[in-house]
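Here the complex is missing a single protein chain, while all its other protein chains stay put.
The chains carry the letters A and B, assigned in the order they are written, with residues numbered from 1 in each.
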Amino acid sequence: MKELHIGKLGIADGIALVFVIVMPRVFLSTISNLLEQDAQILWLSMVIYSAIPLGAVLMMIYVHNRVEGNIFMVCQQLIGKIGAWLVVLTYIVMFISNSALILRLYAEYTLQTALPRVEFQLAIVWYAVSAGIICYLGIEALTRTSSIVMPFSIGGLVIVLLLLMPFYIGYNLTPWQGNGIMQAVHTGIRGAGYNVGVLSLILLTPAFQNTRTIKKAAFYVISYTAILRICFILVYILVFGVAVGAEKTMPLFELARLVYLNQYIQRIEALFIIVWVMIGLLAIAGSLYIGLYLIAVLLKLPALRPIVPLGVIIVANLAMMPPDIGYTLQVDQHLIVLFDIGIYAFPAILFAMTLWKKRRKRLCTSV
Amino acid sequence: MSKSAIHNIITGIKTILVYQPPCHPAPFTLSETQQEKEKIDGDFPPMPVAERRRELDFMLNYAKSTAIFMEKLIRDLRSKPNTEVLEKNKLGLGEIAAEWAEIKKNTIENHSIDGMYNNAVISANITENQHILESLYQLPLNKDVVIRNITIATQPKIKVMLVFMDGLIDKKIINMTILDPLMFMKDLQEKLQGEDLIGAVMEQCLPSGQASRVGGFKEVQQAINTGDAVLFFDGSPEAVTVETKGYEHRSIDRPATEQSVRGSQNAFTEVLRVNTALIRTMLHASDLVTEMIPLGARGHSNCAVMYIKSIVNEELIEEVKRRIKNISTDIITDSGVLEHFIEESPRSPFPQTLSTERPDRVAIHLAEGRVAILIDGSPFGHILPISLFTLMHSADDFSLNLYYTNTLRIVRWLSALLSLLMPSLYLAISTFHQEALPTELLLSIAAARAQVPFPTILEILFMEFSFELIREGGLRIPGILGSTIGIVGALILGQTAVAAKIVSPIMVIVIALTGLAAYSIPDYRLASAFRVSRFIFILLAMSMGLVGVACGLLIFIAVLCSLKSFGMPYLAPLAPKTVSGGDVILRTPAAQQRRRPDELNTKDEIRQKSNSRFWINKSSKGDENS
Partner (left out) sequence: MYIRLIVWTILLGIGMLLTGCNGSRESEEVAYIVAIGIDKAEQEGMIKVSYQIARPNVEGSKGKSDEDIILLTNTAVTIAESLNLLNSTTSLVPSMSHIKVLIVGEELAHKGMADMWGSLKRFREYRGSMFVLVARGTARGFLEENKPIFNISISKYYETMLSSGIETGYYLRTSFHQFYIRLKSHSAQPYITLVGISPKLGEGRITTKSVPGGKIDGYIAGDIPIQGGNPVEFAGTAIFSGDKMVGTLSTTETRMLAMLLGEYSHGFLTVVDPLVSKSFVNVILRLGSKPDIKVVLTEGHPVITVKIMLEGEISNLPSGINYEEDSFLALLEAQVNKVCQQEMVNMIRYTQEVGSDVAGFGYYIRPLFTNYQEFLAYDWFEQYKQAEVNVTINTKIRRTGLMIRTYPVK
């Protein structure tokens, strides 16, 4: 089968791709839920659930170093055809549902924040079509655009965090243990699915230059996002405190709304909308692309572009299914469990099979 | 009798009363030619093709029989013939000549020279060559081509025909370097007919700098059409082309579109040779190669591809030449047209080559490892492959102070962004997100708009349209009035439109700023691409506010990222992260630009050593610092 990708993506592309898939969850309401569970110790669980996917990535790199081919061929060699179908189908479901969920949440929040009177289905269709266009242009265009947008989004976020300095109340971070360290560890282990975007590096292995690139990219991006998220959560607690912070639907938007330096620099959140929408669209497009790529690998399709409109329609319809925002947030919680399986179970199984096979016979190493 | 009288009366009344159509001849209508009519009828016209094929078969047979006859003649003549055999051979020759006259008459009448004479070989008979030339150039109808018949003083005298195109040649060169030496040549002994007469003449009698031998009419036509003179020698199946170009052309002037304060003030002209010479005056490299490729089926204009062989990527050169050679078109007049033929995404509004009038820019880019394409007749040269950042450099940047350059570059980039986004941002914020504006500004906008009858989108479109009107009109007005109309149009239109409450004053500011910002983009085509995109952004802002602008901006960046200019990604050092050559958005000092741009994949990556100013290590008195 002709390979769908030539190995041309580099470290910067990998970093950008994972960054845009992982980051939008910062903007959505997961932070409020987590804050309610953990209070001030949330940063510890963030450290934990950033470190665990790194371990999963390292395991998968080991696997890919020993076994050649894309993810389907690797699984086929290690766990047989049925296992391979199972694994790849789970990943397809994970990424397409991630894309649909982010699409739905973004459309909801557009209705809440930026355009309160827009028609809901119009927002969904608009976002889906834009994400579809970006998917259509290919993975290279996607990663390159992400690597251009990434510094601006980091810069914007940091500026907002810094502009809120008059509002910091240091004592909000105490009592520092929050709801308990064990609680934080528990949340961290359960929440490893938040970083599921890191798996996209593994699933797109043929598109990268070699596994060293993947390793470096994974290290960099997990540390960037971890630092960024921890800074964000610290500032959020500093400004709002746990009680008020856990009430809010859109943490980042509320932070941006609060900025008030003097009578001229206030109400700047409208300018933040541009960056926020761009990251969201890239997240939807990135997850959608990986889902479609896995479908193409599974069904042995020669090209990816013709199924992009189909993927767009599927994702848009999935996004319109939940009846209200509460249900959507519940679905969000359940999906994290699914993502956990993707991060914990499958890499562990593949790693174990590789070790076992390696002990049984010496395979020649191939990259 | 009476019938005719009544008839006369009736016709008389008719002529008086009834409207007679004016008795003009039928007007000229451009009706289809015979060939087109046959094409429209649907069938592939078999007749003319079969006709020509028959002709060609006939001529081939004729040629074969003539060849056989000639061989027989040679054999006969060598074996000491008697008069009988001679007589017979003479008759045979006569027959052949008569047949040939017949054929020629037929073919000249039917004008079926298509394909027949273009690939024809120069014959040894000079009159035949003259007839072929007359068919090719429609002589004696065409008064441009001049044929001069002379004889040169060899033993025996040989007839020489000189052909040139009047107006393209320099008369003095023809007289001095061709006619003079040939006609006043001394007797040349031991010159035999047919045996390298041409070589001897060229070596000894033609004092011209460039002379070459050609064997087919294709090269002869190319030579005559571009201004060389061609010499046909009776008895030789080759001709000599002599360089005699001397047509009037514009002298080297300042650049019309890329003015700079500091930097060379030469600009290209329409003559290819002058342009390549200008580049060579800047770049004295020995391996600066100029390859000439003829373009166009109906007139072979020349296209020059220049590159430095020890730097440039071989595959790039191969690809460029492959693309240029494999286009089939009638005629290419301008390098812009050629660019449309060879670029990868002709439907994209973004320019994928850099078109410049200045040889110093071309020289700098050639030294970086790029390729330059020049066309005869166009004063703009094209440089490829380029990235978006190259398009935003101006010629001044290379020689001015670093801080000034970098400040101006930032201003340029900001104004490029402004020209793209400003009307749409204004529209989005003032209609969807009014909370982003300070209260006082918002109240003054509302006050200004309170009496304007149109919604903001119509105001924007109206002002954009009038700005474009002023700009287009200003382009075409003869010189003296140009600036007046600009001032009149802008001031009066803007001022009175505001006073008449058709637009609000802040709209005038927005549109004026946008228009001016577009002029700070150095490349004209990039500015036009941004102008087109601005319109799309306005529509997006009208429908979905800042969300629409964000989506549009994202797709804009994604389209730019997926664009390639001759295999090199359009946003090269930024998007696939490569090592830059020191000059992307901001410019590093010239002493620190160590590498060539990585994305060009040149053969030689290092421009200069990392310690490029090693006079720092030594003091001026000669002793070294440690």
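One rule holds in what follows: a contact is a pair of C-beta atoms (placed from the backbone, for glycine too) under 8 Å apart; a residue touches a chain by one contact, two chains touch by 3 or more.
All values derive from a computational prediction rather than experimental measurement.
Engineer: Which chains here touch the chain that is missing from view?
Structural biologist: If we consider the entire complex, the absent chain touches A, B.
Engineer: Touch as defined at the start, partner being the missing chain; which of B:543, B:592 or B:619 qualifies?
Structural biologist: From the options B:543, B:592 or B:619, the contact with the absent chain belongs to B:543.
Engineer: Quick one: which of B:167, B:455 or B:589 touches the chain that's been left out?
Structural biologist: Only one of B:167, B:455 or B:589 touches the chain omitted from view, namely B:455.
Engineer: For the chain that's not shown, point to the residue among A:240, A:272, A:289 or A:339 touching it.
Structural biologist: Within the whole complex, the residue contacting the unshown chain is A:240.
Engineer: Check each of B:149, B:348, B:431 or B:588 against the chain that is not shown and name the one that touches it.
Structural biologist: Considering the complete complex, B:431 is the one touching the chain left out.
Engineer: In the complete complex, the non-displayed chain touches which residues of chain A?
Structural biologist: 39-40, 112-113, 115-119, 122, 126, 129, 167, 169, 171-172, 174-180, 240-244, 247, 254, 257-260, 262-263, 266-267
Engineer: I need the residue numbers on chain B that touch the omitted chain, in ascending order.
Structural biologist: That gives, for chain B, the contact residues 430-432, 434-435, 439-440, 442-451, 455-456, 542-545.
Criterion: only the chains that are shown with their structure count from here on.
Engineer: Rounded to the nearest whole Å, what is the centre-to-centre distance of chain A and chain B, using the mean of the C-alpha atoms as each centre?
Structural biologist: Chain centres of chain A and chain B, defined by C-alpha means, are spaced 51 Å apart.
Engineer: Spell out the residues on chain A that touch chain B in their complex, using ranges where they run on.
Structural biologist: Residues in contact with chain B: 8, 10-13, 110, 114-115, 118, 123, 126-127, 130, 133-134, 137-138, 140-142, 144-145, 147-149, 263-264, 267-271, 273-278, 281-282.
Engineer: Give the list of chain B residues in touch with chain A in this complex.
Structural biologist: Residues 429, 432-433, 435-436, 438, 544-551, 553-555, 557-559, 561-562, 569, 571, 574-577.
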